[in-house]
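A single structure is presented below for examination.
In this view, the complex is presented without one of its protein chains, the others remaining in place.
Lettered A, B and C in written order, each chain numbered from 1.
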Amino acid sequence: MKLWSGRFDKPTDKIIEEFTASLDFDKRLYKDDIAGSIAHAKMLAKVGIISTKESDALQSGLSEIYREIDSGQFSFDIGDEDIHMAIERALIDKIGSVGGKLHTARSRNDQITLDLRLYLKKEIVIIATLIKDFQAILSEKCRISKSAMMPGYTHLQRAQPILFSHHLLAYFFMLERDFNRLKNCFLETDVMPLGSAALAGTSFPIDRDFVSSELGFSKISDNSLDSVSDRDFVVSFLSSASLLITHLSRLAEEIVLWSSQEFGFVVLDDAHATGSSIMPQKKNPDFAELIRGKTGRIFGNLMAMLTVLKGLPLAYNRDLQEDKEGLFDTIDTIKPAIVVIGSAIQAMTINIENMEKAAGTDFSTATDYADYLVKKGIPFRAAHEVVGEIVKDCIAKNKDLSELSIDDLKNFSNDFDADALELHSIKNSVDSRTSPGGTAPISVEEQLAKSEKILKSEEEWLSTNEYTS
Amino acid sequence: MKLWSGRFDKPTDKIIEEFTASLDFDKRLYKDDIAGSIAHAKMLAKVGIISTKESDALQSGLSEIYREIDSGQFSFDIGDEDIHMAIERALIDKIGSVGGKLHTARSRNDQITLDLRLYLKKEIVIIATLIKDFQAILSEKCRISKSAMMPGYTHLQRAQPILFSHHLLAYFFMLERDFNRLKNCFLETDVMPLGSAALAGTSFPIDRDFVSSELGFSKISDNSLDSVSDRDFVVSFLSSASLLITHLSRLAEEIVLWSSQEFGFVVLDDAHATGSSIMPQKKNPDFAELIRGKTGRIFGNLMAMLTVLKGLPLAYNRDLQEDKEGLFDTIDTIKPAIVVIGSAIQAMTINIENMEKAAGTDFSTATDYADYLVKKGIPFRAAHEVVGEIVKDCIAKNKDLSELSIDDLKNFSNDFDADALELHSIKNSVDSRTSPGGTAPISVEEQLAKSEKILKSEEEWLSTNEYTS
Amino acid sequence: MKLWSGRFDKPTDKIIEEFTASLDFDKRLYKDDIAGSIAHAKMLAKVGIISTKESDALQSGLSEIYREIDSGQFSFDIGDEDIHMAIERALIDKIGSVGGKLHTARSRNDQITLDLRLYLKKEIVIIATLIKDFQAILSEKCRISKSAMMPGYTHLQRAQPILFSHHLLAYFFMLERDFNRLKNCFLETDVMPLGSAALAGTSFPIDRDFVSSELGFSKISDNSLDSVSDRDFVVSFLSSASLLITHLSRLAEEIVLWSSQEFGFVVLDDAHATGSSIMPQKKNPDFAELIRGKTGRIFGNLMAMLTVLKGLPLAYNRDLQEDKEGLFDTIDTIKPAIVVIGSAIQAMTINIENMEKAAGTDFSTATDYADYLVKKGIPFRAAHEVVGEIVKDCIAKNKDLSELSIDDLKNFSNDFDADALELHSIKNSVDSRTSPGGTAPISVEEQLAKSEKILKSEEEWLSTNEYTS
Partner (left out) sequence: MKLWSGRFDKPTDKIIEEFTASLDFDKRLYKDDIAGSIAHAKMLAKVGIISTKESDALQSGLSEIYREIDSGQFSFDIGDEDIHMAIERALIDKIGSVGGKLHTARSRNDQITLDLRLYLKKEIVIIATLIKDFQAILSEKCRISKSAMMPGYTHLQRAQPILFSHHLLAYFFMLERDFNRLKNCFLETDVMPLGSAALAGTSFPIDRDFVSSELGFSKISDNSLDSVSDRDFVVSFLSSASLLITHLSRLAEEIVLWSSQEFGFVVLDDAHATGSSIMPQKKNPDFAELIRGKTGRIFGNLMAMLTVLKGLPLAYNRDLQEDKEGLFDTIDTIKPAIVVIGSAIQAMTINIENMEKAAGTDFSTATDYADYLVKKGIPFRAAHEVVGEIVKDCIAKNKDLSELSIDDLKNFSNDFDADALELHSIKNSVDSRTSPGGTAPISVEEQLAKSEKILKSEEEWLSTNEYTS
């Protein structure tokens, strides 16, 4: 019979038992569950609800169970429903009826959200570390490829020449936002719920601040009803993870494009590509496609959790058990995705020749011609029109801008002078875009300097919040 | 080294290998993979691409591998990437280089969609059977509780009295639509893709119709590019499953409401309810809450799959590997959900007294008073106004409609006669709603008759499409 | 005061009135609402609930209101909440208290789902017609470009040469599935709910079959509770639309790729491309990007509707009012998307030279070499390995397959004979893939023949279900 079965006439139906049990997946939380229980047991003695001797018995029993689970010697029984009951039952089996004192002044309702918060705090720090490492890879890749130029694209059409490092830095700054969102999410998670009991608090003289401090939380929750039904922190994490993998999916898409024969901008390391069961020549960027594809499951996990919460009355409802699998799956997906894309970026070879060739054709310096005229006093809108005509004429004559003579240019506007013949140079174009955040080497150098400051500050935050078990 | 590694200089990086491998979850498809390979091997011999002896060797090797996996004796190695490669490698290990002939004229691209279609066809039939069984439970529950009345609700406010069986039949007809959608989805799935090879078909003189017929498909796919990149059938299934669990979630919500102390309409069997770790008196409808909550994950799986497909160029891309886990999870979720809710409905006790008491108060026959006046010639809109005034007066005087005398009624409209004193009867009200689909016993009887016809026709479809392995 | 205000002491708060009103968007349903009311009025007279004279008054009043709305002369007042009340009030204003007889034996609960079904049936037929027209464009484009070859891609890597028409036909067959899903959705929608009244049916002797037949429905709904709370048909439509726009998004992605400078496969008509406010040379495939982007909103509309329905108890709840805007937005999005992509495909120019050049490089005929060896008796897996080695060697020596001499080939396998020197020909490769559904001209010709049969059968269905108002 269940530990809660006093008022029941019959045992739970097997199929209901299987359907409602969460042990299969929530056993992943055993470390956090036991850490929470040990802190709880210490507190119970501290305030005199149980004796020190009883507390010691509980704590050493729990530590033993921890070792058993950790070493794979613990045998789980689905009849125990969840990790909390599995451990409580084992504790009673091990140390006798005193084990039954552990659950004083608490409920599974506050216990599960405690476990989940402990677990997620650690995982957020791990993921944030991986982000920081990936940013460092990007920053390093920028350093070693800084002068390489490529076409900048809008609408997947060549737009203006840019530095390859400028492009990579765009991802660096996206990842900075991801890091910051995770920091905010950490703060949301870093709230100690234990002591909310079933939903209404307890009449025992508990010391919630003591438990909070034992477990490394920075504050306790304010309202017991809210505490047991709040899963905002899970949604916040899933939202942050959705944006993070969205960023990875954008880079993955670019890796797929860049490694296509049509682009030919990068060559993946053989160790990172995959072959075909039928086509002997194939070398596919499968990892990048998978990152792109796995974006879907994280969006799905976010949608799932939101759907669970919609219209749920207070306080705890069993629907909330659905908070875990999507969260775990998201964590399990995002961690290797960051590592994989980082190591692929690190190892891939850049084909600078192809990139620069692509950047130098298809009129990608046309804006420079317009800006030139503007600097001569022509309104931008008129200058744009003039250069549009030049481009149209070039297309008709199958010419490139570099092939135009000064007379050709003067046919369109008398404001073109001899120096306009240098406007087709992609190096000139890149060098000129010195506005803050722009693609000129000097601007990129500033961005790189900033990126190093950011890495430093991220490291500081991580060192403060690193999990030490 | 991989079976496709000829053109590679280095082995795959460990982390890439783990990230891209699908073996962990696609091994669930081993039956279908082997069935497909056996049909393919037969066909290769039939058209003379390999000899009968070679084909026999392939087939008996495959059968042996099937038995090994089935009995848990096969050892999977993640280095094999997926179930296809795991089996092909084992085959070559077992029967030598002739095993390498199996993959002639096919690719993993057409193979995986074949496997998935074979698998899903079986699962659709299983789920459809569970739906039919649940409908039979509902129909039976209607039979035994046919005359019980309850309040019909709109906006969760008591609206008009109805038969409890009428309410259950609403779910019967929802489930019929689910059954039909699954039938359509079965048709979408029942298309044989093998022979599409990588994406372009093959130069071998294969016989696709033979393979199709061997495997019990009703048609072959039309275009090889489409075949290897089409996952419409997965989305269609996830959409159908989303609606199905939405229906279950609506009934689950009602079970939660009905078994609350406030409603008190049903008492769940002790074997279907769950207790609390802290509150000794609790008896909770956890299974119903979980069904409601699990709705989220199926919506999430649908969103995930749609996201995967968005903007994917032809033909096969590795993103498509993400088609499986969400599908499997949906199937694993939906099957026990139907069984659990069915058995709970079957076993729960109805508190007719509470239901009828609730139906008879709060003016739920007010519409009958308005309709009465209409039958006397008053325009409905005016009659509605009159009865609204009566209700307002009753509330002010804290009276029920049954307490009104004929004079009371006449104060509001002279068209009320003595027979109006019967209008407060919920039995009269229910009995009067004889329109087709209405709640009167005679209408409900017709619906029940129809429900039996539907069950019969569902059984027929199932018997034609039942899977026999 | 509202038409339902009899029992209320106060008028509705202004902010509540605005928040709950749906008139702003449901006025789009006025045609359907009035058609439904006219059929209802006819029926009321037919069965004797009202007199023929009354019915005539109702009908001519309604027709007049229809003309007023249609010509923009009707003035809507948000205080009327919704299109039903707006029309009923106008009717009473126009023809006096007999107007109040229209709402006899019905409720807004059955009325709104009637309106929505009438509306959606028409829109489904319109969308299906647009699909068919687009398929015809694809089929025609295939006819005129049939022999053009391009690289077939998997993983966005060149895989095997294919016919351009084969590629377009993949979309033709996707669209056929879309058409069929819409047909199923039409069947789901084609059910007449009126007569379900509020939720329980009615005591008036109505003739639901008459109304159904007047309005062109093929059946009436079975259960009144289900009828007023069923929005399955909306979800089914949104699911079908999600897959449809997913298909368009895939083609849109390809148009973006093909019209990039890197691919250079197609040139969009100037009338279909868009310029840049700053870069004079830009010619962007905005319409294709927008179709890709608009995929999101349709997924969102689907997610929204599913969320609305999750956990909703029977019968009607006001949440269901949220069924309309997402549906309308989906319809308004999908119709021009089909037209736009169709006309762009029709008008775009194919650069055959670029496509065939791309198809002929990067070892895309490697599979043909492996298949050649298989035909000499080498197991496919071994042949694959041999050709993999050849490719690796070519890459190292920067050679193409066409540059290999027979001796070069024999170095890898003695089974290569002189005829192997033709294996690099993309035309030979394409011509050889004659399996059903394959890319050989003969196979594509069969697919085209089938496409014409499909178009014919679609036209037949459309002509049967075309809306004639």
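Convention: a residue touches a chain if its C-beta (ideal position, glycine included) is under 8 Å from a C-beta of that chain, and two chains touch if they have at least 3 such contacts.
Quick caveat, the model's predicted, so the values are computed rather than measured.
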### Message
Can you tell me which of A:Ser239, A:Gln261, A:Gln346 or A:Ser425 touches the chain that was removed from the display?
### Response
A:Ser239
### Summary
Across the whole complex, the chain not displayed is touched by subunit B residues 154-160, 256-257, 259-263, 275-286, 289, 303, 306-307, 310-311, 358, 361-364, 366-367, 369-370, 384-388, 390-391
### Query
In the complete complex, which positions of subunit A touch the hidden chain?
3-9, 88, 92, 97-105, 109, 152-156, 159-162, 166-167, 169-174, 177, 181, 184, 188, 195-206, 208-209, 220-230, 232, 235-236, 239, 242-243, 246, 249-250, 252-254, 257, 292, 295-296, 299, 302-303, 306-307, 309-318, 367-368, 371, 374, 379-382, 384-389, 391-392, 395, 430, 432-440, 443, 447, 450
### Query
For subunit C, which residues lie in contact with the unshown chain of the complex?
2-13, 15-16, 18-20, 84-85, 103, 106-109, 197-198, 269-284, 286-287, 289-290, 292-297, 299-308, 317-322, 325-326, 336-337, 339-340, 343-344
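Assume only the chains that are shown with their structure count from here on.
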### Message
I'd like the Å distance between the centres of subunit A and subunit C, where a centre is the mean of that chain's Cα atoms.
### Response
34
### Summary
Whole-angstrom distance, CA centroid of subunit B to CA centroid of subunit C, is 23
#### Entry: Junction residues of subunit C - those touching two or more other chains
154-156, 159-160, 257, 303, 306-307, 310-311, 367, 384-388, 391
